[in-house]
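Every protein chain except one is present and positioned as in the full complex.
Note that the chains are named A and B in the order they appear, and that numbering of residues resets to 1 at the start of each chain.
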Amino acid sequence: MQVNETGAFVPTVVAFCCNWCSYAGADLSGTNRLQYPSNIKIIRVPCSCRVNPMFILRAFQRGADGVILCGCHPGDCHYTTGNYYTRRRMTLLFSMLDYLGIERERTRVEWVSAAEGQKFAETMKSFAAEIAALGPNRRLEDLRCRK
Amino acid sequence: MQKLGVFVCHCGTNIAATVDVKAVAEALGREPSVVVSTDYPYMCSESGQNLIKDAIREHSLDGVVICSCSPRMHENTFRKAAAQAGLNPYMVEIANIREQCSWIHKDREEATEKAIVLGRAAIAKVLLNTPLTAGESPVTKRALVIGGGIAGIQTALDIAEAGFPVDIVEKEPTIGGKMAQLDKTFPTLDCAACILTPKMVDCAQNENIRILSFSEVEEVTGFVGNFTAKIRRKARYVDETKCTGCGLCTEKCPVKKVPNEFNLGMDNRRAVYIPFAQAVPKVARIDPDWCNMLKNGKCGLCSKVCTVGAIDYKQTDTVLEEHYGAIVAATGYEPIKVDRYGEYAYAQSKDVITSLEFERLTNAAGPTSGTLLRPSDGRHPHTIVFIQCVGSRCTPEMGKTYCSKICCMYTAKHAMLTREKYPDTDVYVFYIDVRTPGKNFDEFYRRAAEEYGVHYIKGAVGKVMPRADGTLDVQASDLIMNEQLHINADLVVLAAAIEPSKTARRLATMLTASMDTNDFFTEAHPKLRPVESPTAGIFLSGVCQGPKDIPETVSQASACAAKVIGLLSKNKLTGNPCVAHSDEWMCNGCSNCASVCPYGAITYLDKDFRMPDRSTKTRRVASVNPAVCQGCGACTVACPSGAMDLYGFSNSQIMAEVDAICK
Partner (left out) sequence: MQEMMKKRAMELLADGTVTRVIGWRRGEFSYDISPAVFEDAAQIERDFVWDAFCGANVSKYLIRESAKGRVLAFLKPCDAFSMNQLLAEHRVKRENVYLIGIPCAGKADIDRIKARGIDGVTGIEEDGEAFVVHTIYGDERVGRADVLAERCLVCKSKRHPVYDELLGEEGEDLPDDARFAGVEKLEAMTAEERFAFWRGELSKCIRCNACRNVCPACTCENCVFDNPDSGISQKAAADPFEENMYHIIRAFHVAGRCTDCGECSRVCPEHIPLHLLNRKFIKDIDELYGTYRAGEDDETKNPLTSFTEGDAEPAVVRKRGRA
């Protein structure tokens, strides 16, 4: 668990972003100098449909407090249909995590286009704040390896 | 042990102002495998690139991490530099410390810390990178255009003009499509035949164009640049190479009561016929459903009168196999069947007609030689009611949810022309909205309403009732005046919705091109790639992609041709090497991957495997065509065994990034 100088909890957040929309949206929020917390780290994937549930579980296992997945808006996928599969897969996965008692707020999917730099920054801010309010990932921490 | 180099860019002060680049280079230099770690004001500059190249040569680096701006900006620049120094360009990873770090954080310590983490993730990934080589495939310099309407004609002409051979496959005996049936065209009112038939003739005379009329595509295999199509040339019982189109047979044929499709069944043709005077190719066809000779062997009159001996009752279908580099779908549309809307009495009354039938009734080559006459009694109609949006903008149960786009304008044209030719005729148009975006379109509509006195009434027609005196009682509501109307009409014209040709769905399956729920082909990108299908090498022309009028169809057709020419002018196609690949030892052949692939890049084959006990086992395994795969990765998640993986974004690479970030 990370804390800042005032002792407040700083969550670790992993963001998977599709190359064509969301990653470009993240770049745009950078170009526009829109601030969002530095504890969010982005992993670039070709399409949101590349994100395997295993990656998300792995992130939680290795110490992430929240995982957010961003893709093109449904209907705008660079690969036409990728995010439609993502939507079904993630809905079912998140529902399963919830069923296992893992806080449902720790996972999120957002559709961010390449033009939505503002939305990207806002989404990241709100997600980081939500995770910070939830506190460290105790429920998963019990389950995961702590070196 | 791999040797990595890390290069941290200042980007002037863009990065260096908030990120302590020296600290980043130092921290990353301590990572395992990193043998050189340095910073430089502008990595992308020539001297920056030289710094990287020299380091690659000096330290024999196996991989390079560049901490700089977004990979969307300079990934290619750095890959090229690496390649020039003899390193595989796909052994380069970028840590985005500008757009996603220095520019969005103000706290120097925080930003530096984040830059180090991003650098570590890139190092973790590059350690698992494999050298990739883009595959190359040849291009067959010939295009196939499926559909010979105005869209297909324009695309074929443009491609042929650029010097590439084109085949047009048309299922009807002549090219021309729907436009050949139209009378005048909006908004300029020039006659459709006058502008279309010269183009049809151009097609016939262009030495790069081969017209395969009365033919259908049966099977398509292959991929971009390398398609093979089987085309069925249906028997027309007339030798196309001999027939001169003199028409003598069509005059002598004794079977005279065959409904004429070209005039939508409103008059008759013979069993041997040429669809219309300007048909291309101008070659007769014998209709085996009606021909006495073909049905029971009695007649043979056409054969006797044919001076060139073109009639061949024994002709059979032949299948032609041809190779193409690009395929254009230009399958067009059909008006929907309007019988289902019982309230409009289309099935009960001959005087309720569709707009396309109205076109034929006003066309000089039509069943009435261009005089507007009621189909029932051949008298001049004095009151005509046009009903808009028949089956368009409906609930899915009642018809089509989309706007058919062309109806508002052609109805304005019909109404205007009627008023001009027959000023004693009252013309009413019932509409939901009048949609007239387009050059000179709204002016045209206003002329119809204002100068020509067409009665435009916003409202729906509830019922059309045939009356004993032969007129039609049109019951409607006027939404603006808020009143119920009864109009005693002589003729009712329905603006039927248009839908994609019924043949399109089968074709889409053959081409593995995707379609929307309405069976319109989907484009690769709705805004930025509107004339390409997501399946590489498949292009879209005309209404098969969505409703559009003639000017739009022609511009799309030419755009489509430009894309085809761009493809055919290449000698070789270089693929994106970041494609999916299947580990055959892991694969089960379950087909999950193929069912999510939007490109049809995955096929299955039965392969023999040598087992550890020296026996041979035959297993069905997936195989990815790297020339077709676009690298989205949908298959990798659909694959339960993890046999399917993606070069450049492999499971283990992404997992390593996750680990590095969460550490």
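Note that a contact is a pair of C-beta atoms (placed from the backbone, for glycine too) under 8 Å apart; a residue touches a chain by one contact, two chains touch by 3 or more.
Keep in mind that this is a model prediction, so the values were computed, not measured.
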>> Of the residues B:Gln205, B:Thr241, B:Ser369 or B:Thr517, I need the one that contacts the missing chain.
In response: B:Thr517
> Residues of subunit A in contact with the chain that isn't shown?
Replying inline: 53-54, 57-58, 60-61, 74-75, 81, 84-85, 87-105, 107-109, 139-140, 142-145
> What is the set of subunit B residues that contact the non-displayed chain in the whole complex?
Replying inline: 517, 583, 585-592, 595-596, 604, 617-620, 638, 640-643, 645, 650-652, 655-656
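We take it that only the chains that are shown with their structure count from here on.
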>> I'd like the Å distance between the centres of subunit A and subunit B, where a centre is the mean of that chain's Cα atoms.
In response: 35
> So in the complex, which bits of subunit B are touching subunit A?
Replying inline: 70-72, 96, 98-101, 103-107, 110-111, 113-114, 117-118, 121, 514, 522, 524-526, 534, 578, 596, 598, 630-634, 636-638, 646, 649, 651, 654-655, 657-659, 661-663
> In their complex, what parts of subunit A are in touch with subunit B?
Replying inline: 12, 14, 19, 23-24, 26-31, 33-36, 38-39, 41-47, 49-55, 58-59, 62-64, 75-76, 78-82, 85, 89, 121
